[in-house]
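A single protein chain has been omitted; all remaining protein chains appear in their positions.
So, subunit A:
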Amino acid sequence: MLLRAFCRNVRIAKSTQFLLATRRPLSTTSAALGGGGHHHHEPTPVYIPKPGSLDWSLCGRPGVKRISTDSYNPKKDDFLSYLGAAVAVGLTIAALAVYTDTFKGDKDNHSKNPTPPKQKTKEIAEKSDKNPSPESGKAAPPKKEEAQEERQEHKPKVHDEDKPSEKKNNGESKKESDKKNSTEGSEHAVTKDSDKKSENMKSEKKEEKPKVESSEKSKPEDKPEEKSEEKPKTENKDKKTDDDKKDENKKEDKKSSEDKPKEKSDASGSEKKSEKKEEKKEKEQAQDISPAGNKKSDSKDKKQNEVKEDSKASSSNERKLDKVQYLIVGSGTAAYYAALAIRAKHADAKVLMIGEEKQLPYNKPPLSKELWWYGDSETPHTLEYTALSGKKRDIFYEVQGFYVDEKELEETLHGGVSLISGKKVVKVCTADKKAYLEDGSSVSYDKLLVATGSRPQPFPLFDEADEKVRRRTSYYHNVDDYKKLENEINNNGVRNITVIGSGLLASELVYGIKRKYEDVVVNQVLEEPYNASLILPQNLGEKASNSLEKMGVVLYKNDKVTKVEPSDRQINLKLASCELNTDYVVVALGTEPNIEVAEASGLSTDPKFGGVTADSELKVAEDVWAAGDAVCFDDKVLGRRRIEHWEHAQISGRLAGENMVGAQKAFWYQPSFFSKFAPNFHMNAVGRIDSSLPTVTVYAERNLTDNLEKAVVFYKGDKGQVVGVLLLNVFGMSLDVARRIIDDAKPISDYRDLTKLFPLYEIPTQEENDNETSKETA
């Protein structure tokens, strides 16, 4: 047969040559045709073969059989061309593998059958017997239809109202929707499809039986399935889903009754496993996918099963964002303000915050101030208080509707801020630009902000104490601690509270609790002689402590807890000076920065101040910034510092956010803080407030009318310049004046003159202004 064709070719070649030879005199050059006819450009005539001299078939031209460079030897193979083609294809596939994730597994289970396997097996078994299929005659087209139906089915299930499915064949999709409408649920629709398919399977069985059976026998059947999964999805999606479906259906149909229950139990076992995992995790959206996915996996090796389940459970449950432009580790104040600054500077930015706390980002200072001063009985639940202005406020920065769900962030046209709460980032690989969470998932980023904040300093005496003691103790750092304390007072009859610590938080707490619950005995155990001794010079500090004691708080100064024991329903504290029985203990000894992420990621931390080391622009490393309590940065005026106050979190958060978008601004605006822990003791301060520095305190004469003690405390640097200013009951523009003085950084000789810049005494006309300015500067 081939030989004859060959001969015919030769004959054709000869005839061609002959024809051409005869045609030559009939020259078709322009000169011959019309005499000088440059205008008539007739094309060379097409070779028209004699009738009956050629083979022809419906598909292709049989004459051209091989690639050949040698026109005299058309049958000779040009192996170089074949090689070149192979190399090209190989390189393309290699490029796809390396640079895209075409081959990186079926992450989102787009090709998997969404129906639960149990139902499917049952219904297929039932219906395959009942329905005579009208489409059993169709051959190739149904295959395509199935695949598309599957994809169409799949999409409505998974994406709900979101994406309209890619309807390649609108006609067929109409049929589909009709059928869908007629059935109850999409599950049934899918099984109906699979019915159809099983019908088609049966009709095609005979053709493919030998093929399938041979592959079905061994477990390596799973491997071709796997391999087929990993082939370029775009091309082979149809085939793959077909193959998978076919195999599944055939397995179901062919397996004996013994196998069926086994499979079912496997499926249910793996379903249970995955369901447990789903319960553990927060999102349960894609339950449809995971059982089906597991159905597949249970036919594979168990190892693969577990691995797949994990990734499927996490990927199908979490549907996590894989990559985001701006990633913020932390969900506190610095993180929130950084997100705002980023979105303000870079419109349409996509920002993701990953925080350990379960709540939405909230404002922490009220937990030891406003919520106690202006809260009521509902406050522990609503976290609302009525501000001095009369407005009702709560501590949250934004409502839930502000945040974009992480699954939708990638698709938003104009970006947004997304929040993952209750998850912890454990490590960041700055080289790969990937952050790893503690549940194993990861997020790639373009720019990273570390805003992990701080945690309470542990007190081993209590951490290692008896359980009865620990039940009645807590640190005080977040909303949960606040709620617990309020609950203990309101519902558990706590009438005696002891706070351990002498700093601002401890002092504010004692003041706040006593102010709200006058009949509760409040004790404070300080190791120092007066409150806030790290901040206040002795003179002022002693005044504060006296004021606190006058209010009714019991201070145990220069004292410490040496032993702690449960006693009855109380705790017995053995202090250095005496014994104390109390109902509840709050430990507020100080804070330490959360730098585990930084350390695990290889970012440098400061040995002296603690925290992540950053420059004056809050930059830690390439594409990594830090802000808030956790950052130890370079202040151009005051040197290296780490500040643990709210306003600093806001300022550094904003600055870091701006710098992440490319602003390259250095730290310049000195953050201030505000505190009040004794009656008539309203403090505002800017700069380095450190009682170990030499200080100059300038008091105003005691005013008899309003009984407010007013003072300004200047903290001196090594050159005699002012590095910090603390204001007691002095308001107005003072903080900004203080900022200017600090920025000026000139040595001061006469502090009395300098104090005149502050409203120590009220000029009668200015009195109204002073009263108007809000006393809650934050």
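By our rule, contacts are C-beta pairs under 8 Å (C-beta built on N, C-alpha and C of every residue); 3 or more make two chains touch, one makes a residue touch a chain; residues count from 1.
By definition in this document, contacts and distances are computed from a predicted model.
Colleague: Just by its UniProt name, which of "NICN1", "Phospholipid-transporting ATPase", "Glucose-6-phosphate 1-dehydrogenase" or "CHCH domain-containing protein" is the chain not shown in this complex?
Modeller: For the chain not displayed, UniProt's protein name is "CHCH domain-containing protein".
Colleague: Just to verify: which one of A:G84, A:P694 or A:P747 makes contact with the chain not shown?
Modeller: Touches the omitted chain: A:P694.
Colleague: Which candidate, A:A347, A:A431 or A:C578, sits in contact with the chain we can't see?
Modeller: Checking the options A:A347, A:A431 or A:C578, the one contacting the hidden chain is A:A347.
Colleague: Provide the residue numbers of subunit A that touch the chain removed from this figure.
Modeller: Output for subunit A: 339-344, 347-348, 351, 397-404, 412-417, 537-539, 654, 669, 691-701, 733, 736-737, 739-741, 744, 751-757, 760-761, 763.
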